[in-house]
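Working notes for the structure below.
In this view, the complex is presented without one of its protein chains, the others remaining in place.
And now, subunit A:
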Amino acid sequence: MVRVSNTPSSRPEVIQSLIDGVDRYNPDNVSILEEYLAAQCSNKECDAMANLAILKLYQFNPHLTNDQVVNNILVKALTTLPEPDFNLCLYLLNEQMVTEEPVVRLVALQDLIEQACFADFWKVYEGDDIYKELTAEVLGFEDLIRNNFANAIAMTFQSIELESLQAYLNLKGQALTDFIKTREWTEANGVVAIPVNKDNEAKTTVLTENIKFEQLTKIIGHSNDA
């Protein structure tokens, strides 16, 4: 599977030429990028490269900074962990912004996700209304996060207790059963079996040397000379 995380297929031409050229430094273009972010928030896509371009403009022109936009960019970046997007965004924020309340809260969530403390993540997230407010503008935030957790689980486990799964995914009853079904996992006697994939199969391999023909061209050339 080729993953091209940095260019979603839906990236419009305008955005592409904007972030490729020197126009990305033109403060007048910030609104185009901000609108594009709003579109990403409602259609569940994420274009980290374009969003970093917004933060770059804010970095050079602090007076342009729109806190809500920064917030949404960070929330979006949470949904792409373990991609490095979130930290890449943090590096572009100035120190004052990093110490402000909303950012600190989101960093706390990032911390839990990065450490794969999935159950704790949901506890913290559900424990205070502020998190739902912060993530309100990013449509489907919980589902995106849940999917990422499920990916990590599928990479690690071949089978897992239903009870743990429930805590990791924050789903119960029918919702959990449905989720298991869409993932093509199977449940029996309180244990969920996850089909073998290339990440969860732990096979002992011996890597042997593989000499390609191209490496030999020079030597074959020599034998021709003689």
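Side notes on the structure shown:
Here, contacts are C-beta pairs under 8 Å (C-beta built on N, C-alpha and C of every residue); 3 or more make two chains touch, one makes a residue touch a chain; residues count from 1.
The criterion applied here is as follows: contacts and distances are computed from a predicted model.
Chain not shown in the complex: UniProt lists it as "Eukaryotic translation initiation factor 3 subunit L", one of "Exosome complex component RRP40", "Ribonuclease P subunit p30", "Phosphatidylinositol glycan anchor biosynthesis class U protein" or "Eukaryotic translation initiation factor 3 subunit L".
Within the full complex, the residue among A:R11, A:K56 or A:R183 touching the omitted chain is A:K56.
The residue touching the chain not shown here, chosen from A:E114, A:D128, A:D143 or A:D178, is A:E114. On the side of subunit A, the interface with the absent chain consists of residues 1-7, 22, 25, 48-49, 52, 56, 59-60, 62, 82, 87-88, 90-92, 94-96, 98, 107, 111, 114-119, 152-153, 155-161, 164, 191, 199-209, 211, 215-216, 218-219, 222, using the contact rule stated above.
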